[in-house]
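Pasting in a structure now, in structure tokens, and then I'll have a few things to ask.
Complex shown without one protein chain; remaining protein chains in place.
Which chain is which? They are A and B, in the order written, and residues in each are numbered from 1.
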Amino acid sequence: MTAMVWGWVTDFFTYETTKSVVVKSWSVGIINRIVQVFIIAYFVGWVFIHEKAYQVFDTGIESSVMTKVKGFGYHQNHLMDVADYVFPQQGAAVFCIMTKLIITENQFQGKCGENGEKYSCKTDDDCEQHIGSILTNGRITGLCLHGGNESEGQCEVEGWCPVENDTIVIEPMFDAENFTIFIKNSIRFPLFNITRGNFPSSMTSEEIKKCKYNPETNPFCPIFRVGDILKYTGQNVAGLATKGGEIGINIEWKCNLDLDIEYCVPKYSFTRLDAPFAKNAVSKGFNFRFAKYFKMQNGTEYRTLHKAFAIRFDVMVTGKAGKFDTIPTLINLVAAFTSIGLGTVLCDIILLNFLKGAEQYKAKKFEEVSEAQIEAQIEAQIEAQIDASLAPSPSSQMSIKEVMKSSCDSGAHSLATADQPV
Amino acid sequence: MTAMVWGWVTDFFTYETTKSVVVKSWSVGIINRIVQVFIIAYFVGWVFIHEKAYQVFDTGIESSVMTKVKGFGYHQNHLMDVADYVFPQQGAAVFCIMTKLIITENQFQGKCGENGEKYSCKTDDDCEQHIGSILTNGRITGLCLHGGNESEGQCEVEGWCPVENDTIVIEPMFDAENFTIFIKNSIRFPLFNITRGNFPSSMTSEEIKKCKYNPETNPFCPIFRVGDILKYTGQNVAGLATKGGEIGINIEWKCNLDLDIEYCVPKYSFTRLDAPFAKNAVSKGFNFRFAKYFKMQNGTEYRTLHKAFAIRFDVMVTGKAGKFDTIPTLINLVAAFTSIGLGTVLCDIILLNFLKGAEQYKAKKFEEVSEAQIEAQIEAQIEAQIDASLAPSPSSQMSIKEVMKSSCDSGAHSLATADQPV
Partner (left out) sequence: MTAMVWGWVTDFFTYETTKSVVVKSWSVGIINRIVQVFIIAYFVGWVFIHEKAYQVFDTGIESSVMTKVKGFGYHQNHLMDVADYVFPQQGAAVFCIMTKLIITENQFQGKCGENGEKYSCKTDDDCEQHIGSILTNGRITGLCLHGGNESEGQCEVEGWCPVENDTIVIEPMFDAENFTIFIKNSIRFPLFNITRGNFPSSMTSEEIKKCKYNPETNPFCPIFRVGDILKYTGQNVAGLATKGGEIGINIEWKCNLDLDIEYCVPKYSFTRLDAPFAKNAVSKGFNFRFAKYFKMQNGTEYRTLHKAFAIRFDVMVTGKAGKFDTIPTLINLVAAFTSIGLGTVLCDIILLNFLKGAEQYKAKKFEEVSEAQIEAQIEAQIEAQIDASLAPSPSSQMSIKEVMKSSCDSGAHSLATADQPV
């Protein structure tokens, strides 16, 4: 029993390594090393240095954006300040700067004629076709309203009257160009618990108040001039202020946390968000409607409707942080090592097929064993065993042992022994 | 010196390949190939074709959503338009369509009786228990207000008076069913710098204005009828309009950028967002309060409080784009090749344990070398060296060389030589 355990322990603490054939050939040797150098260069240069495969990445960024617009603009003889032209007012990541307002004052609930040639009519029949339309300023009743004795009238709508006339031409607030946007962005990479702000802590309050963002000279200043932003996106203020538009301000955090945290800085870029829709002639620009509500002394509610053409800014934050981690490192290292090994596949093909003496190399590399051989060997062994059991002389026992032993040593040798005794 | 360098160079440009045993056996040969076919099929079919393991993926989508609602609805003898019932008005990704308003007009700061049976009282003691409650319409003062000589009164609250009575039954605005929502969504995959819009650029302005989204017949139309959306989520308008609710509009971008970019299209789906809370009897529906502020001629501010029951729409955009990349391809290819190699583990087990002639196969595969053998060999070598140094005859030097040489060639052979000279 103890002997068995001991044998098992002895068997366990062995070390198994592959038997290799070392080919001392210049041609295949050089090919081998060149292939290995290429593989190593690829892994070191591209996978590890360029793609940083030794890092684990966090893309699930937590971000908070606060914005503040400053500036004054004239619009229809009014001087508008932030409380007038920014919507929503609380400084959100998505905000609009209104640049043109079509104002329809003193609207009361009631019935009146719709605007526009499309809704001109002679009889009620002309209007009935519009019933149910949602492109009007109110619900079409189906009646045709005639002012006085005129034959030409306008279809009647029910709703807030008088209806809006949004075809009038209004000078937009071009001053918007000089407005400034202050962006405060604080982010966190939850995986690494790293928190960063979008301007360096070394910047003083004075510096921040005075600076203007410029991609070359002042890339970390958090104050952006609207005109500059539009310029970066290739837009002109005149077009955007008139029709409205959507501008994306991308803040990109690409951080290598293996370096000093101070290198983890934002990168700003600016895009026109409605660019994918440029080819469609639909819904150009950006506008929305809102109303201010007032009350008559008698309690009747009325409103002022605003159709606001605005430049909408979307501050979008994306981030990716990488930090050394053992798991991707290990997996990629293993992949690298194994890939080096795969180089032998190529070399084997060359060695065993195209090189002079390929047959000889094959003979060196492969050791063949067929079922027939094994069976012959088994038979020989059994015979020897029978001989041994019939004539238990010390010499014959020796021979069995020898056969057994040599079969453990090297099959090639033992087979040769079995076939043709030396 | 030059010889040494030359030797080093010669040693370097060698090629090392494993020595293999080729087993010509039908049984294990067939098993081997079947296992390999399975492994290859798995990698080709599942890992590479189905899971696209040759691609690198970008899930950090940048998205901008603009919405616009259209339609008219009657509510309490008012015809409401977009400026009245959509909140916030600027066309955000999260917006509410108010379907029922409980309006409390002409609230002034002051003191008055709270609403509801819970706050009916006979003495001040009845009210003191409510002090500090935040479920009331104002701050409980602890007094009991008796109207005239009645014994039954209501607890007094301080705040905006008169207080809201939200138990009254109001017909909701069922017209909301026919409202339409226009969604403009532009996305960008920052990793690949790909920008896409949610309707194809081949769609004309006319087509877009007329179409209605339908998952089968019109899956790319960006205009959604509210009633349809509710139907897709299995809700009815009546319920949602009365109590409010939250609806998620998911836009899913799943793009294979190895194909033409035109195949990178959105997929819409609709869910009821408060579904996980269906089992709790709490906070069913969706409502919020807002106020419109007015001023008396004498400057006193008063307000109209609105408790708005609304259908909230959350446009949520998720995306994943994949594109061929060498790193995942390589790592997965290496994994695939290595996995094929792992098939030999199974075959080895069969070959070396369950096959007829397993012992013989073992003998072929494994070459044993024990410390005892090595030591014996070393001793033999040392002896030979001593012999050689004692009697420096050409023949004995030859024999050392031979021993050295054969020991370099094949251990099996050299050992055999050492044990029993041929």
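Side notes on the structure shown:
Just so it is clear, a residue touches a chain if its C-beta (ideal position, glycine included) is under 8 Å from a C-beta of that chain, and two chains touch if they have at least 3 such contacts.
In this text, all values refer to a predicted model and were calculated from it rather than measured experimentally.
Of the listed positions A:Tyr54, A:Tyr268, A:Phe309 or A:Tyr361, the one in contact with the omitted chain in the full complex is A:Tyr361. From the set A:Lys100, A:His130, A:Arg196 or A:Lys307, the residue in touch with the chain omitted from the display is A:Arg196, counting the whole complex.
Residue-wise, the contact with the chain that is not shown comes from A:Ala92, picked out of A:Ile31, A:Ala53 or A:Ala92. Annotation for subunit B: contacts to the undisplayed chain at residues 16, 18-26, 28-33, 46-47, 51, 53, 59, 87-88, 94, 96, 109, 134-135, 137-139, 158-160, 246, 248, 250, 252, 271, 273-283, 286, 288-291, 293-295, 297, 299, 303, 305-306, 310, 312, 314, 316, 318-320, 331-332, 335, 338-339, 342, 344, 347-348, 351, 364-371, 374-375, 377-378, 406-414, 422. Subunit A meets the missing chain through residues 10, 12-26, 59-60, 62-64, 66, 68, 70-72, 78-79, 81-84, 88-93, 105-106, 178-180, 182, 184, 186, 188, 190, 195-197, 199, 201-205, 208-209, 292, 294, 297, 326-327, 330-331, 334-335, 337-338, 356-357, 359-364, 366-368, 410, 412-413, 415-416, 422.
The rule is simple: only the chains that are shown with their structure count from here on.
Chain geometry summary: the mean Cα position of subunit A and that of subunit B are 12 Å apart.
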